[in-house]
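Every protein chain but one is kept in place in this view of the complex.
Take a look at chain A:
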């Protein structure tokens, strides 16, 4: 307690300046709320033995609020930021704006060593490494084994199972994030990837879409109009999806692994039937959405050497192990998954590792924020998707966004 208060006082006193009278360099970490991040920072501070001291600064809870605070301060050249906890989709934007430093030499080597390929790739922009992967995340298909014997492999499979369940008067919904927010863009991204395409070209400069997107939109429309669709589909975020299954209204959901711990806490009676499987696809297994967070170093940091050191410590195997066990954040270093303690928190850890092989990263572009906003706006509500018309609108609006001509609502 006393330590927390002192830390808070220190944070208040030194935010913005590098070092104080005791001569220890202060490194300001700006990170999304994470309950035990202080524990991880304390360990690094002990290891640093006076070379630096990490001050934990907590960003707002929602991703937009986090990004807004970071970009506002970076645009103003604020030297009070050293290590930045970034969502995996912000790398291109901050790198292109010149606000985060490239990782080179031994720092880059240490960030790459033993790190899973897909999470590592989210920290790369135009072939250069701009961040060190901290945690990853991947969606799986969750289902009630007391309602269906085997997990469906495709969206069509969920629709058919829902049809049968509905006819039998049982909970039938398959929850997907269909509200007008980033989740809808994430869903489209996985669907287009499952159909063999992508939203943007690999260099991120142009719109790809095309026939795979047409196919994906057709499946999304069919799904939103099927028996699997919750009537509140167009208002469903990850959390409503989780709650619908916990409330016993739904038989399936696509969601991040945190739903397992939540089910264990809220509905221990349902937990024995609560199973996971690979994210659904169109013809076969799907391409699950990839999430997570990376650590980057601000261009305006006055102590880059210590900041790189601090970031590397905050994401080293022991830090990642603590984050996984205490806060449920899936590690990005493969070896950490072998830890026996992890098996308790993550009985589905092999499924996560498998899913990370096929995960579909989100489009890499500095204007990801705009691209995701217009996709959500064009696709909402999913039941009203008219594949050729929607595809044309997507193509036009994403293309505008890529040329800074996009207007955000």
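The criterion applied here is as follows: a contact is a pair of C-beta atoms (placed from the backbone, for glycine too) under 8 Å apart; a residue touches a chain by one contact, two chains touch by 3 or more; residues count from 1.
Everything below uses one rule, namely that contacts and distances are computed from a predicted model.
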When you check the chain that is not on display against UniProt, which of "NADPH-dependent F420 reductase", "Sugar ABC transporter permease", "Aspartate carbamoyltransferase" or "Alpha/beta fold hydrolase" does it turn out to be? "Sugar ABC transporter permease"
Have a look at A:36, A:57, A:154 or A:235 and name the one touching the chain we're not showing. A:235
Using the definition of touch stated at the top, determine which of A:157, A:174 or A:366 touches the missing chain. A:366
Contact with the hidden chain (one of A:47, A:97, A:206 or A:264): A:97
What does the interface between chain A and the hidden chain look like in terms of residue numbers? 64, 67-68, 71-72, 75, 93, 96-98, 180, 235, 366-367, 369-370, 377, 400, 404-409
